[in-house]
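Missing here: one protein chain of the complex. Every other protein chain is in place.
Each chain gets a letter, A, B and C, in the order it is written, and its residues are counted from 1.
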Amino acid sequence: MATKVTKIGVLTSGGDSPGMNAAIRAVVRTGIYHELEVYGVMRGYSGMIDDDIFRMESRSVANIIQRGGTILKCARSDEFREPAGRAKAYENLKKRGIDALVVIGGDGSFKGAQKFSNEFDIPCIGLPGTIDKDIAGTDFTIGFDTAVNTAVEAIDKIRDTADAHDRLFVVEVMGRDAGYIALHSGIATGAENILIPETKTNIDELIASLGEKEKRRKLVNLVVVAEGDEFGGGNEIARIVKKRLPNIDTRVCILGHIQRGGAPTCLDRLIASRMGYHAVESLMQGRYNVMVGIVNNKLHYTPLDHAIKAKQKLSNQWLKIVKILAS
Amino acid sequence: MATKVTKIGVLTSGGDSPGMNAAIRAVVRTGIYHELEVYGVMRGYSGMIDDDIFRMESRSVANIIQRGGTILKCARSDEFREPAGRAKAYENLKKRGIDALVVIGGDGSFKGAQKFSNEFDIPCIGLPGTIDKDIAGTDFTIGFDTAVNTAVEAIDKIRDTADAHDRLFVVEVMGRDAGYIALHSGIATGAENILIPETKTNIDELIASLGEKEKRRKLVNLVVVAEGDEFGGGNEIARIVKKRLPNIDTRVCILGHIQRGGAPTCLDRLIASRMGYHAVESLMQGRYNVMVGIVNNKLHYTPLDHAIKAKQKLSNQWLKIVKILAS
Amino acid sequence: MATKVTKIGVLTSGGDSPGMNAAIRAVVRTGIYHELEVYGVMRGYSGMIDDDIFRMESRSVANIIQRGGTILKCARSDEFREPAGRAKAYENLKKRGIDALVVIGGDGSFKGAQKFSNEFDIPCIGLPGTIDKDIAGTDFTIGFDTAVNTAVEAIDKIRDTADAHDRLFVVEVMGRDAGYIALHSGIATGAENILIPETKTNIDELIASLGEKEKRRKLVNLVVVAEGDEFGGGNEIARIVKKRLPNIDTRVCILGHIQRGGAPTCLDRLIASRMGYHAVESLMQGRYNVMVGIVNNKLHYTPLDHAIKAKQKLSNQWLKIVKILAS
Partner (left out) sequence: MATKVTKIGVLTSGGDSPGMNAAIRAVVRTGIYHELEVYGVMRGYSGMIDDDIFRMESRSVANIIQRGGTILKCARSDEFREPAGRAKAYENLKKRGIDALVVIGGDGSFKGAQKFSNEFDIPCIGLPGTIDKDIAGTDFTIGFDTAVNTAVEAIDKIRDTADAHDRLFVVEVMGRDAGYIALHSGIATGAENILIPETKTNIDELIASLGEKEKRRKLVNLVVVAEGDEFGGGNEIARIVKKRLPNIDTRVCILGHIQRGGAPTCLDRLIASRMGYHAVESLMQGRYNVMVGIVNNKLHYTPLDHAIKAKQKLSNQWLKIVKILAS
């Protein structure tokens, strides 16, 4: 890989997240600024295997910075996990002379990129695109801020009706392995209890706390649950609460896929633009097979091998604050 | 009831809907304009029975026109269905001299009002407050426009991620007996299929239509289902689709209670203000035990007895348009 | 024009309004359903003159129902006012065999269409696309509901800061000849005064009313002014207020072009879809040179000649309600 990068491919992989389009735009335009040819790969590694690859110009990314979803679509590819699939993908890059890749996605996508790079000497850059914010080596992931604001707006609406009826709502937000969305949206909406995968959920404590609030007629009760909580998400929590506190009028709401879409927030567009710019800069400088992250507002490069799912070191302080502020 | 109205009570009953606060504001201020005393009754008929009634001034309703929910809270009251409950409620009105009621709610609340009025000679006015828009005698109900726009915004977000992954989403919206929210939000989001209680859902036709679209790779597929569809809502429809079309990547989203909350739209604030104003005007003119509605942009008064749940005469034309526009 | 329509052109003309894309989508897909060829004309009549015309398929209008603006762009064309311009435009239609036009725009655009149709025997259909809602022959125009909701959301935000500082805000909304946006947004946000072109603005009365409120320390004061008010819009009103009531802390806010953009509301998408569908149906049935409108929820066809700017018969009742509710 001594030779200079001249043609790059860009793709979005894994689950989509708001801000991916802003990142694509930044990669394309920074590439063109450096006089590279830029190619869009459709549907992640699937499009690389199926040869669904097209040349992108500056105008290809006009008017997309504000759009949710991804114009390159994304998918998970089983075939890319097999050597034969990766070989096919490589042939499709090679015939166009594409000599570097920018992969926007999560830790699984980065592992694939690293393996591909090892096998075919294609330098890769990873950009963390996931609403779950559960990737080591960066304070921000593209899409988290939008997803958590979508959750907050939805819970604000639920609070209106909860307040009108003095009801308890159990709201399930996304986060299979990580409780960030639950923690942030729960604090921001004044939830009384927040249940996340990172901590052991003490159901007796939850019941006791809700029962105590019922007694002193604290009116609105919101419990925010991450879908990955070990008790099994909103439906299960609601079931237990209804059984043990039958006098409380309890409802459940699963926010679901609305959290993945929508126009990205300012912050998500900014970090996506910044990361996309530096993805190309990094390739130009010969730094590759890294994920571009931001730590303490400075660029931070993590080898793709190490850009794994990170358990949050859940601040005990936050959990204490939640209890005090919702009292 | 020959005597003039001098003190009125206002309450919100049944399920809450966005715009109820705008209606309360209009009732209070129009009442004060006519030099009436106005009393707020908390939690619908429950508060009337429990004597949770308070005097309202012009400032009591300041800065609420834009708020979701209802400052008077609402509830369903079993006790009010019993003569003893209604007698207790009457005593609480009587001791304050309250001689008329404005009830904001649905058809069930109107039935209660009519019965109460028959028994105790308290003139009542009903205002249609329900997100379901399923009340005879009015083109608009307070809250429908907000609820359907909330559904549309949510489905727009779902479309972003559906499009990114070429997935089929089955989205369930509210509407236990009526398909208005499903029909309007489905048309507005370009849904391919809309399943509502008013029509017989032909599941074979649905499967055939989705299967045909899968073949020609039509990319985004949205099916919008009213919760009251006879097939059992979103989960059940998704289950059937997954079973019969296993190659389609199908997800389900239940929008749930977010549809009840949020700042009311301009239209809901307007009709709520207009109806609230005319509720009091109507009492002043001696027209009572009617629901104030709007038909063809004109005021329309329906005896409370007749303000029942209305099946929409579902326009076959709309269903034809849906098919053509989503093709 | 005895012959059957086989190829239609569609264009957006005049000022853009949210929902135009939904109308284009409906025209295209209904046209294709009837096995017509459909052509998009860019930038209104300008594109017809410059031959900027392209074939549209069903996919050309995928994923646009929720987008603000217009994919066909729009413009005002001086050249089309000249016979030479129209002749050139006609040649460009003729060489493709386009034998009918759907024009989405305002009264000026309809006049052009009528003239063009008279000269070249091209049947035209008009769809009312304007945020100002000032067209005779329809209760709805495409874009009004979105614009007024945008204004309401903006004024809600202004109210937050007005309330925090006990300030008077003069907010100017769009409406050069019509006060609909001002009237509806003003009522919906609880504005104390609403100044519109349809009524003579009595500045002394305004000053007296504000001065009286200042005395009894009524806290938030909102004055909503249509840009076309005869006193010259928000800046001028604010100047007068500051001069005559110097103790009131007065600010001005011109909402401006944000009112033209944004995702259309459910209602705007619905009426745009319905009107777009019936534009083509109408051509198929041989009814042309009419504007498709909706009156009392029924289709209503107005000869293009008569689809002029309509002064609203401003309900005195509404102005009375405004005063009572804001007291």
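Assume a contact is a pair of C-beta atoms (placed from the backbone, for glycine too) under 8 Å apart; a residue touches a chain by one contact, two chains touch by 3 or more.
Please read all numbers here as calculations on a predicted model, not as lab measurements.
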Interface partners of the hidden chain - shown chains only, full complex considered: A, C
Considering the complete complex, of A:Asp156, A:Glu172, A:Glu198 or A:Glu227, the missing chain is touched by A:Asp156
Which of C:Arg86, C:Arg159 or C:Lys213 touches the chain that is not shown? C:Arg159
Of A:Leu36, A:Cys74, A:Val148 or A:Val170, the residue in touch with the unshown chain: A:Val148
When the complex is taken as a whole, what residues of chain A touch the one chain not shown? 22, 25-26, 29-30, 32-33, 58, 62-63, 65-66, 139, 145, 148-149, 151-153, 156, 159, 163, 184-185, 187-190, 219-220, 263, 265-267, 269-270, 273-274, 277, 296-297, 321, 324-325, 327
Logged for chain C, residues touching the omitted partner chain are 12, 16, 18, 43, 67-70, 73-75, 150, 154, 156-166, 169, 251-262
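Following the convention adopted for this analysis, only the chains that are shown with their structure count from here on.
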Report the topology of the inter-chain touch graph, choosing from line, ring, star, complete and other. line
In steps of 5 degrees, what rotation angle do you get fitting chain A onto chain C on the CA atoms? 180
So, comparing C-alpha centroids, which chain is the farthest one from chain B? A
Using mean CA coordinates as chain centres, what's the gap between chain A and chain B in Å? 36
On a C-alpha centroid basis, what's the spacing between chain A and chain C, in Å? 39
Averaging over Cα atoms per chain, report the distance between chain B and chain C in Å. 29
Mind pulling the chain A residues that touch 2 or more other chains? none
